[in-house]
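Before I ask anything, let me first share the structure, which is written out below as structure tokens.
Removed from the display is one protein chain of the complex; every other protein chain stays in position.
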């Protein structure tokens, strides 16, 4: 069973973050505590992100929404990649970011839109 | 044109918040500045929320996500109503709230789930 | 010298918060640590708030601004009292709160405007 | 093995929160998703809180510190109970809260000290 | 009328931000949605910032206050420029930043004071 969970974790991480350069920090966590690093990864990626109550696209747009208002730049980048990787259009990602002005104000929108532009450039999809 | 915008604002507010008791605060804002109250309402509800780049359901799930991590109880309540009013299932709303543990930790999830329960009770949809 | 600082602390607290029912919490802090409670009070009220580089009105409007975006309801209440006590007009306090939509989004504005209304009611200055 | 984890989760929850009236919200989570509720509980309480790299007292004082600066009132209450339950003195809990003025400012300290007083009253340890 | 609003937006932006290198992000927003970019700019700059209930100097000092406690570095920079551009003295800006230790703690003050120093250097006003 643990084997199945590991497999799901790996596949889900691959699906969401395969295009993300520099990784998610997992390699560093392992240096401090191999066991805990794995538990964290299996819990969040393997158990939570693999659930199918909402679609992967819905989930990733919600991640972009909350990471935008929290102003977590590195993680906004990761989940913009993920959103695009599971089929969200750039215009949909931009829309969710702009909407956040309502809940978090302009400064966090300005920064997340900048990150979106950088991600599109990285992917060769900026015009 | 302004007339059209007022109409859109009213219809959008009605669609999203008709089930919300106690209103959105608009009546109080008007007591301080009628003109500004209207501008705020027309901008956020009339212009932003009426856009159709993403579906109303997707937009409201994103609102629930970011209001959960920001721990804004009154507004979480308003947008849980809105999400249910535009067709989100209670299970989808709960899923988005639970997902937020990843970005905002357990305390904000605990509070938003409590609010979801209260909203369902208000609507006679609990149990 | 300490005596002078105590005097300044008392006079500044009186000027800002005399109309605030329920106090500032100082009595409770003293129950845990009399000495530290006094140090906190003398530092923030006696040393910081008594400075005259900016006017008391400007200082209190800045307090309302930042407490609004931080969504600290009890302290927003205290500093709305203080702002009104040192000569800010209700319209000026409302303006500073509305402005914060730019930096902190609508939910924090909605709550602070509600508090402003409550404070005006308490003071018999509503309507 | 899962059985062992359940046992650890239960014992750890009991040790930390036995004195907390009203529970932790777990009963509500289960109404939405029994499986996920259990996963959350086993991960945070069973796996994370049961670790022994730092003492339970250190862990709970750190919880009080971060919940104070985040201004999460209900959870500050829960972890003040927990801190006292694993042997922290009231004076140590108060000290950690007062220290947080450095990182989070006075308003969050004022509120957490109030909660500490309420918890001590609940436990019949005030005066 | 729209023409008048555009004119006001442009003049207000010029008055506040003319000295800010690198712009406000507006050019990037336009790449995603020209219409929405304009609406955002006309609402926040044209309608909100051009109001005269409080003076421009008061408004900008309040912006510095709330952006300091929110720890929004890029926007603190923009509004320090704006505050200086509408007549605030460097000593007044510094005072407002130092005051924020009360509401947001030392770390956000430390960072905003650093930004103030950088802005003064950029403007050739650091001694």
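Some observations on this one:
Each chain gets a letter, A, B, C, D and E, in the order it is written, and its residues are counted from 1.
To be clear about the criterion, a contact is a pair of C-beta atoms (placed from the backbone, for glycine too) under 8 Å apart; a residue touches a chain by one contact, two chains touch by 3 or more.
Since the model is a prediction, treat every value here as computed from it, not as a measurement.
Within the set A:70, A:88 or A:113, the residue that contacts the chain not displayed is A:70. Interface residues of subunit A facing the missing partner chain: 24-25, 28-29, 31-33, 36, 40, 44, 67, 70, 72, 74-75.
Hidden from this view is one chain, which touches subunit D at 44, 48, 51, 53-54, 58-59, 61-70, 72, 75, 91-92, 95-96, 98-104. Contacts to the hidden chain, counted on subunit C, fall at residues 36, 39, 43, 47, 51.
Everything below uses one rule, namely that only the chains that are shown with their structure count from here on.
Put simply, the chain closest to the centre of the protein, by Cα centroids, is B.
The centroid of the Cα atoms in subunit A and the matching centroid in subunit C are 40 Å apart. Distance from the subunit B centre to the subunit C centre is 30 Å, each centre being the mean of its Cα atoms.
Computed from the mean C-alpha positions, the centre of subunit B lies at a distance of 29 Å from the centre of subunit E. Of all residues in subunit C, those touching 2 or more other chains are 44, 67, 69-70, 72, 75, 91, 95, 98, 100-104, 106-107, listed in ascending order.
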